[in-house]
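Excluded from the complex is one protein chain; the other protein chains are retained at their positions.
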Amino acid sequence: MAYYIDLAFNGLVFGCMYALMAVGLTLVYGLLRILHIAHAAVYAFGAYITVIVANATGSIAIGILAAIAACTLLGMAIYRLLYEPLLDYPPYVAMIASIGLLVVMEDGFRIAFGEQGLTFARNPYPTQLHDIAGLTVNTVQIAIIALSTICLVLLALFTTRTRIGIGWRATVSDPRIATSFGVDAIKVRYLNFAIGSALAALGGALIALLNNFVEPTMGFVVSYKALAIIVLGGLGSLQGTLIASLALGLTESYGTIFVGRFLDRDAIAFLFLIAVLLIRPQGLAGARTA
Amino acid sequence: MSAYAYSVLAITGINVMLAVSLNMITGFCGQFSLGHAAFYGAGAYAAAFFAAAGSSVPVSLLAGVMVAGALGVIVGFASLRLRHDFLAVTTIGISFLFVGFVRKQPWLGAEMGISRIPSSGLGTQGNALLILACALATIAFSIYVNRSWMGFGFRAVGDDEDTARSIGISVSNYKLVAFTLGTAIAGLAGGLYAYFTQFIVPDSFGFLVSVMLMAMVVIGGTGSTLGVVAAAIILTLLPEIFRFINEYRLLIFGGLLILVMRFAPEGLAGLGRVAVGRAWTR
Partner (left out) sequence: MDAVNWALEVEAAAIRFGGVQALAGVSFLIAPCEMAGLIGPNGAGKTTLLRIIAGVLSPDSGRVVLSGIDVTRWPTARRVRHGLALTHQIVRPFRSMTVLENVTLAAGHRLTANPFAALTRIARAAQEARAREILAKVGLAGEDSKPVTALPLGHLKRLELARALAVDPSLILLDEPLAGLNHNEAAKLVDLIAGINAGGITTILVEHNLAQVMRVCRRLLVLDQGRIIADAAPHEVMANPAVREAYLGPGREHAAA
C-alpha cells in the first residue's frame, strides 16, 4: 500500500514539473497556434543557468532567480526574432523553425558545456530527507509541489482578478478580441512568452536540483512529453493542461508497473496520448470542432 | 570505388528514398508526419528478423515493406480523425513509441539491436547498386504519382480537405493511400539498410532521424520531388565531405532549418521556381 502512495507522490511531483513546462507551451499555442517546440530549450537553458550561476555565486537562490530572468528574456527574444516574422505563413513553418532552434540550442549546450553536463558544486537538498505521513521525501520534491502550486495559483489569480490578466486570458482563448479588452495585442504576446518561459525556467531549475545535474539532451525528453500534454489537455486550454500534466505524471508512475516490460517509461506518455486521442480526438478538455 | 564510397552512396540512396517517400505523405498530401523514421525502423527490423530466420532477400525485403505499410495504414487511420497539429504531435509519439518499444524487446535485440544479419549475397557493391536502383525507382514513382490524377487528388487534399470533398474526392481514402505508399517505401529502405550494414540498433530510427527527414522535405520544398532529392543528397553528403562539420552537425543542421524557414519557406524548389504570385496565406 505504501508503495502505491509512494508512486502517487512520485507521479504528483512529476505532474507538477510537467505543468510548469506545459503551461508555457499551451499559452503560446492558444495565442499563436504555433507548436513552440523550442520551449524545451528555454527549460534546459533555465536549468543550465541555475547551475552555472549557483556555482559562481555560491547561492542556489540567486541561481534560480538568474535563470528566471534569463529565460524570460530568452522567451521574448524567441518570439520577436523567430516567430513574429513567420506569422503570415502556415503554422508548420514556425514549428519547423522551432524544432531547428531546439536542435541548435541543445547542441550549443553540448559544445559550450560539454557532453557530460554540469553538476552543482554544493546541493544538499536532494539528500535532505523528511518523513511526511509515512512517506520519505526530499526537500526538492516538496519544493516542486509547493512552488508549482504557488505559481499556478498566482497565475490563476492573475488571469481572473486583474484586468490585464483577464484580458490576456481572453486573448489567449480568442486572439481577435484583444483590442476590445483594451489590451495591446503585441504586449499580450510578450507577456505570454515571458510568463511561460519564467515558469519553464523554474521547472528547469527544480529538475536540476532534483537530479543534481544537467545535460545537453535534457530538453528533448521533456519537449515531447509537454507536447503530448498540451494535445491531451486540448491545445490552448490552461485547465486542460494542468489536468493532463497531473494525469501524465500519475500514469507514468503507475504505468511502469504494467507496461514497464514492454515499453520505456518515457514512451508511456505517448501511449497514453494515443489511447486518449483514439477515444476523444479533441483531447481531454478540448472543444469538439464542428 | 572504396568501401567507404559505396557506403556513402548507399546511405545517400536510402535517405533519398526516405525523403521522397515522406514527401508523398507530407508534401503531396499535406499530412505532417514527424514519425517517418519509425516506419524506416519497422522495415529494417522486420527484414532483419526474417533474414536472420533464414528467408531469402526478396522475402525479407517484402516483409519490411508490409510491416511498415501496415503500420502506415494504422497511423493513416489516426490521421483521419486528428487535426494537423495533433497529427504532428502524434507522429512524434510514433517515433518515440517505436524506439521505446524496440529497446525493451529481447527478441529484437533490445538496446544492442540486431547484429550479424545474414548477407544478401550481393556484396558491398551489389548492395549499393541495388539501393541506387531502388532510389531511382522511388524518384520515378514519385514523379509519376505527382503527374497522375492521384497526385492531383493529393494536392486537393493538401490544400483544402472540405473543398476536396465537395468535388467528389474521398479525402479519407487518399490520406490512407498516401500513408500506405509512403510508409511502404520507407519500409523497403529499412530492409535495404539492414542488408547493407548487417547491423541495426534502435537509435538509428529515433525522433532526430524523423526530424532530419522532415528537414529534407521542407528544405527541398514540400511537394517537389526533385527539390527533395537535392536536399536529401546535399544534407547527406555535406557532413561527409566536410568532416569537421560532423562535430557541429546538429548545430548546422538546426541552423539550416531556421534559416530556410525564415528566409525561404518554400525551400529549394521555391527558390528555383519562377514564383508567379504564389503567396502563402494563413
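When the chains are written out, they are named A and B in that same order, and each has its own residue count from 1.
In the analysis below, a contact is a pair of C-beta atoms (placed from the backbone, for glycine too) under 8 Å apart; a residue touches a chain by one contact, two chains touch by 3 or more.
From a predicted model like this one, the values you see are computed outputs, not experimental measurements.
Across the whole complex, the hidden chain's contacts among the shown chains comprise B. Only one of the listed residues, B:E111, B:D159 or B:E247, touches the absent chain: B:D159.
Considering the full assembly, B:V171 is the residue among B:V171, B:I252 or B:L268 that touches the omitted chain. Residues 144-145, 147-150, 152-153, 155-156, 158-160, 162-171, 173-174, 177, 223, 276-279, 281 are the ones on chain B that touch the missing chain.
Keep this in mind: only the chains that are shown with their structure count from here on.
Mean C-alpha positions place chain A and chain B at a centre distance of 30 Å. Chain contact summary for the complex, chain B toward chain A: residues 32, 78, 81-86, 88-90, 92-94, 96-97, 99-101, 103-105, 207-208, 211, 214-215, 218, 248-251, 253-258, 261-262, 265, 280-282. Every residue of chain A that touches chain B in the complex is listed here, in rising order: 29, 33, 35, 82, 85-97, 99-108, 111, 220, 224, 227-228, 231, 235, 261-264, 266-267, 269-271, 273-274, 277-278, 281, 283, 289.
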